[in-house]
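Rest of the complex left out; these chains stay put.
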Amino acid sequence: MLELRLVQGSLLKKVLEAIKDLVNDANFDCSSSGFSLQAMDSSHVALVALLLRSEGFEHYRCDRNTSMGMNLGNMSKMLKCAGNDDIITIKGDDGSDTVTFMFESPTQDKIADFEMKLMDIDSEHLGIPEAEYHAIVTMPSAEFSRICKDLSSIGDTVVISVTKEGVKFSTRGDIGTANIVLRQNTTVDKPEDATVIEMNEPVSLTFALRYMNSFTKATPLSNTVKISLSSELPVVVEYKIAEMSYARYYLAPKIEEDEDENGD
Amino acid sequence: MLELRLVQGSLLKKVLEAIKDLVNDANFDCSSSGFSLQAMDSSHVALVALLLRSEGFEHYRCDRNTSMGMNLGNMSKMLKCAGNDDIITIKGDDGSDTVTFMFESPTQDKIADFEMKLMDIDSEHLGIPEAEYHAIVTMPSAEFSRICKDLSSIGDTVVISVTKEGVKFSTRGDIGTANIVLRQNTTVDKPEDATVIEMNEPVSLTFALRYMNSFTKATPLSNTVKISLSSELPVVVEYKIAEMSYARYYLAPKIEEDEDENGD
């Protein structure tokens, strides 16, 4: 039996909005440590890893490890029916082919049960080792979202270049070029407004803006985003959620042609 | 001669928004008691009855009973040109084939006259007798609207079931099922937040959500909605307006097949 009660139900609504455009169907894995998902996007280019730790739930009961295949579009349709202040409980019975989402209004005057059919989904779980990165940029998530959106109006790819002084986002397209530089800045009133750069060596990598823009759907989950860059690894774009939970996105850099290296 | 002056002109704007999607053309009937409309929706399934009593107007002159055929889409276009704080006056001359809507800004610095052509519309006025209902539910209109909209994302019909404890709204569709229960609740800070159930006997009826969603276009007219249910009569969904005026919608229940009765 499975019963996961999340007082801040809006969190689950935001999580679905953060992944449903990237992934159509996926297995949610439930164990004693938490409720998680790992899935490739539908074009098999980016990887999404989501973890909601059991500590973040008011009540968390998971008798045995379970994998539940869900259509994320349908799940999102159901969660949209929950009020933003509702308590959401995920319920499942062993061997059942459905999952139930229960929404309770704060006053307990309205109780809704939405029952969704589960799917059989083949998936292999990738082990993602901890790694050393050349540079890690932590910045306001809304700023990162704005930059990716703005650059998309000019070009298709973004070059992210990190030096000690700051991080540069660049693109080029038919109508011209764009460079946006953010300086390291830790003397801010609110910690979440800081731009912090941890750098072992300078790095400059190119990514498809289309995927970056999909990742920024997670912006409502966190005030800050952490971007971990290495020339030998996929970039990790991470949105931390309370209680050590997170939504992480992985994307391999594009191999730059020489002309792009020099033409900038 | 006809001259109806409504200080709260936004009320007439809201009335049009509440009926224009359901009814294309209709006769507005004007008598000494009020300004009213009764019309079947364009698919001849639902009935709309609207009454604005003469007491609700600052000035109300109607020399003789008049019926004015109007295209509600065109009337809505004109009323959208009135500001929300404008005073609206409806003017007609005996035998004229036009009606004039006059909009006065609160400061009287802006006066607009919109003249619309009238239409000849055949219509028969149905007598709707007062009736006894098995159950009457009064609830916040925004909550009813939200429930109808939410259920529409799952299924096409809603089963409304009333017991002494509360009212249940249910649907089922390809992706699963949904049940939303509202408890009777009269201990609220604001009377319009109450959910009140008057029940003679339990009732469970099925309706097309498409029409229910059209009815909820009247939500801005009133904080509460009254739903009168009987297994032998069309449901009445009523939005009360000040001064004993109202917008009422009538819809016959769908005949449930057995499998639906048992399958829930």
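Side notes on the structure shown:
Order of writing sets the labels: A and B. Residues in every chain begin at 1.
Definition applied: contacts are C-beta pairs under 8 Å (C-beta built on N, C-alpha and C of every residue); 3 or more make two chains touch, one makes a residue touch a chain.
Since this is a predicted model, take the numbers as computed values, not measurements.
In this structure file the homo-oligomer totals 3 copies of one chain sequence, with 2 depicted.
Convention: only the chains that are shown with their structure count from here on.
Simply put, chain A must spin 120° to overlay its Cα atoms on chain B, rounded in steps of 5.
Inter-chain centre distance (chain A to chain B, centres taken as mean C-alpha positions): 44 Å.
If you check the complex, the residues on chain A that touch chain B are 71, 74, 77-78, 80-81, 98, 107-117.
Residues 143, 150-151, 153-154, 175-183, 185, 195 of chain B are the ones touching chain A in the complex.
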